[in-house]
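This is the structure I want to talk about, given as structure tokens.
For this depiction, one protein chain was excluded, whereas all remaining protein chains were kept in their positions.
Let's look at chain A:
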């Protein structure tokens, strides 16, 4: 047994030594890398000072199609203005966290934030975004479609320039509609539910539609649409109105499709929009409600089995014809040291010329009135594409900005829990909305 004891001690000695050495190594490595990155920073800043050559850094979503679009065209901006652009990629899930820590530290390392709708009010309230009213003329403002700047405003101040203001639309398979003898896309909830049932062919692996139920932020944006369409919502002014008969109605509609009709795949209770676009592009869903970004993807035969076999329509109406609008854009960090250069980028990024390219590239709604007209008369665009852009733009007109409160991200997080609990039938709409009402009241009063 003595031997065993020695053995144990040996093990600990060896282990201790290894740990000490590795701790030291880690220390050295981090020391070195710290030094080298300092060196880099210095050389970059001295360059900028000497040559009057400005560089702006833009925090963007990693791999997002809109990010790629701007990355590809940024050299044109540099050519025009002499301002070089650096993109800092952040995965979508971490953008909020990354930007908020960056903004709070106030280093100005990021000059421009790519802004996602849910946190514009929050950032504005905390003073992280530069108000742009003084930098915009009335003429500049008049060029945007009305809903566009409203989406990026907080307390009557504009906190960014959007390149996209959108709302989900209904994508439907024209070939399957024809086969089923349906001529028009559904205009109402009842029709939608009926058609979904009719189009479901479980043996053939096709579902009528998909009701997203994942406990995550994106499915909540669709839930907001359902609330609005039922005549409900989350906030009425400052009052929390989550626990309302209309919102219960919205959930009953979704539960009916999911669990009674089973016209949405059973796994949809764990889906978000990524699953929806996979399913739709695989030809496994007849109608889905998704964002305008999917249009070009689904029309690309290289990655979609349904290219040319679908069309878009406005979302079906419930008690009301409504949906929430969301913007993507660029905002200037209030701690940026290159605000003028940053503003130049914002103006370029949302210029009529760029918006025209944007609309043509993505077949998406555009935010500039002049670009809308230009796209309408563009000879290169097919009638179907023009129709799609018109439908998407029209949908935005029915849109409401639901993110006017600075605590929207916290509300969205709470609603994600409700959505998932209700759709997986761990709780009933009545019960869960009561709980959510209480929690959201405490979030708002914080």
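Here, a residue touches a chain if its C-beta (ideal position, glycine included) is under 8 Å from a C-beta of that chain, and two chains touch if they have at least 3 such contacts; residues count from 1.
By our rule, contacts and distances are computed from a predicted model.
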Q. Given the options "Sugar ABC transporter permease", "protein-glutamate methylesterase", "NADH-quinone oxidoreductase subunit D" or "Trimethylamine corrinoid protein", which would UniProt use as the protein name of the unshown chain?
A. "Sugar ABC transporter permease"
Q: Kindly state which of the options A:72, A:133 or A:282 is in contact with the chain not pictured.
A: A:282
Q) Among A:100, A:297 or A:370, which one is in touch with the chain left out? A) A:100
(Q) Using the document's definition of touch, tell me which of A:65, A:108, A:231 or A:270 contacts the absent chain. (A) A:270
(Q) Among A:213, A:329 or A:399, exactly one should touch the missing chain; which is it? (A) A:213
(Q) If the hidden chain were put back, which residues of chain A would touch it? (A) 3-5, 7-12, 15, 20, 23-24, 26-28, 30-31, 93, 96-97, 100, 104, 122, 125-126, 213-216, 265-271, 275, 278-279, 282, 284, 406-407, 409-410, 412-413, 416-417, 420-421, 423-424, 426-427, 443, 446
